[in-house]
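A single protein chain has been removed from this complex, and every other one stays in its place.
Lettered A and B in written order, each chain numbered from 1.
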Amino acid sequence: MFTLGELAGRLGLAYTGDGQRPLRGLAPLHSAAPDQLSFLHGERHLAQLRDTRAGAVILTPEHAVARHGDCLLADDPYLAFARASQLFRGAAPPPAGIAPGAVIDPGAVVDASACIGPGAVVEAGAEIGASVVLGANVFVGRDSRLGRATRVYPGAVIYHDVHIGRDCVIHAQAVIGADGFGFARGPAGWEKIHQLGGVRIGDGVEIGACTSVDRGTLEDTCIGDGVIIDNQVQVGHNCRIGARSAIAGCCGLAGSSIIGADCTLAGGVGVVGHVEICDNVHVTGMTMVTRSITRPGSYSSGTPMAETRQWKRSAVRFSQLESMQRRLAALEQPPQAREEGSGES
Amino acid sequence: MFTLGELAGRLGLAYTGDGQRPLRGLAPLHSAAPDQLSFLHGERHLAQLRDTRAGAVILTPEHAVARHGDCLLADDPYLAFARASQLFRGAAPPPAGIAPGAVIDPGAVVDASACIGPGAVVEAGAEIGASVVLGANVFVGRDSRLGRATRVYPGAVIYHDVHIGRDCVIHAQAVIGADGFGFARGPAGWEKIHQLGGVRIGDGVEIGACTSVDRGTLEDTCIGDGVIIDNQVQVGHNCRIGARSAIAGCCGLAGSSIIGADCTLAGGVGVVGHVEICDNVHVTGMTMVTRSITRPGSYSSGTPMAETRQWKRSAVRFSQLESMQRRLAALEQPPQAREEGSGES
Partner (left out) sequence: MFTLGELAGRLGLAYTGDGQRPLRGLAPLHSAAPDQLSFLHGERHLAQLRDTRAGAVILTPEHAVARHGDCLLADDPYLAFARASQLFRGAAPPPAGIAPGAVIDPGAVVDASACIGPGAVVEAGAEIGASVVLGANVFVGRDSRLGRATRVYPGAVIYHDVHIGRDCVIHAQAVIGADGFGFARGPAGWEKIHQLGGVRIGDGVEIGACTSVDRGTLEDTCIGDGVIIDNQVQVGHNCRIGARSAIAGCCGLAGSSIIGADCTLAGGVGVVGHVEICDNVHVTGMTMVTRSITRPGSYSSGTPMAETRQWKRSAVRFSQLESMQRRLAALEQPPQAREEGSGES
């Protein structure tokens, strides 16, 4: 619980109204109770501002005039809300120590302030930094390193030779450092290219549940500082992702693709191998990136959704585009030429 | 093993033929043996009915006339087959009790009839209902609850504050309650929006292997009764999925998307954030749902598959559609106007 005045102080914001008002949690405008803090982000929910029962609302000064009640004034209410969420998260970090069921190789180094959950396994040569939390049944392979205050949720698997920076979050079932998909065609079938590189992950990186980041073939797969990756994402071997880029759910990056800094890939985007995307590129959902992008901007592919019946007609015509183009070109001929060529089509 | 007569009784169906015939299993028409039961669903395999060696076949009365042999008569043979599959599944549920390697917090409540596998971890405040089965190495976080007879397969991870109803099935590596992908852009990069909501899952829900359902930001992510979700699906934070909807493999629902009741999403469908799909909507495979759907029906996007060489031609023309449209419009002008404007293109 915080008072409005305390929150204003911690968030570095001005407030209007009763500084002693107790606020016990965060809630959206439509459901907030009088002891809860809410926020107004953009115009979408402006209509809810009138009716909300929220005890206080984070909003911009210009929106504050429409509010009858206590306010926290922020130039960027969404960012202020993010910081408030940090204050209201309930649970304390788990206490330091190694749970009875964990298996730590004598050749591993585990900081005394780390928390190692039951069933976790840490192999020889691994280094677990200060205040690191390894959830239940997490695996950390040989010679891998986790920096200060990085948290790994239950079941995640970190192979050998993976270096993860400070203040990272790795969610459940993520796999960091599995073999890249490298095979050469031999006379009797595929022959495996053993993946001898590792993975290097910067500081402040978040990696979602069920996401996989493959180790490099000869050099390392690299993820820059502050990168955020959602669930169910595949990052192929030798990829490099620049600082602060955001990769939404279900994206797939084929091997050796390079993503610049400050890029955003919406959900389900696919990137083919060996292409390079420059900094500050946005790719819309389910786009297939089939070539390098050298100019910042927004990129897309795909077709719009329609009722299936109507879509089928367009889809059939898509297959006929080449002939439509030829028919169009024929019509553009002068009438005489058209008549002469009329037997051809 | 059942006799044909016993099966008819248990399934509530009439039979023709030898009620004493022993039936030891289920098999498709083309491979069934004389001691096996098979079924005919629709017309697709009608030709196989003549030649099948199956001891008995579940089929409709009208198809029964084409069958020389024992029958179970059902208005909906596929549904009767589903119920028969329940009778023929081999394994008994594992016996109640807590395996030696499991770690149950003293503050958790585990029903005496539950079965907790080796390596499973149950945190404080969690409640494990009657006849629940937790497979090996399953994790159940603080204050989460699993209703009666819910089964969780090995390795699945259920974070804190996740409520799962009765008679649910959660497959291996599923992750329920990981953080949603919520970040605000700050001056130095992304700042995490701590995800303070939970997950609420109704009764009779099945969730596939490697599927992730994120916890809500402030309120809960909600999955209705009887929903079925396949493998490799991503359900973003704050999503709501209505009762009995079916989500096939590799679908991705971005945050705050709402799916109505009795919807079916075929494989690989993507749904962008903050859209709402009404009840009784079907979406065909790999469609991207980019806007709300307010009318029941079937929806699609994408282009038809073709040989790559031919597809490339259509794909190039797709990029030229705007100019094709302009050329078409020019041709539709009266000849005089066309001549006057002929210098423009």
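Here, contacts are C-beta pairs under 8 Å (C-beta built on N, C-alpha and C of every residue); 3 or more make two chains touch, one makes a residue touch a chain.
Everything quoted here is computed from the prediction, not taken from an experiment.
Here one chain is not drawn; of A:Cys210, A:Ile223, A:Ala248 or A:Cys263, the residue touching it is A:Cys210. One of B:Thr16, B:Gln48, B:Asn231 or B:Asn280 touches the chain omitted from the figure, and that residue is B:Asn231. Hidden from this view is one chain, which touches chain B at 25-28, 31, 76, 78-79, 81-83, 85-86, 88-91, 99-101, 117-119, 135-137, 153-155, 169, 171-173, 204, 206, 208-210, 225-226, 228, 230-232, 243-244, 246, 248-250, 266-268, 285-286, 302-309, 311-312, 315-316, 318-322, 324-325, 328, 331-332.
Residues 101, 103, 119, 121, 137, 139, 142, 155, 157, 159-160, 173, 175, 178-179, 181-186, 188-196, 210-212, 214, 217-219, 232, 234, 236, 250, 252, 254, 270, 272, 282, 284, 287-291, 297-304, 306, 310, 313-314, 317-318, 320-321, 324, 327-328, 331 are the ones on chain A that touch the missing chain.
Keep this in mind: only the chains that are shown with their structure count from here on.
Chain A maps onto chain B through a rotation of 120 degrees [Cα fit, steps of 5, range 0 to 180]. Mean C-alpha positions place chain A and chain B at a centre distance of 24 Å.
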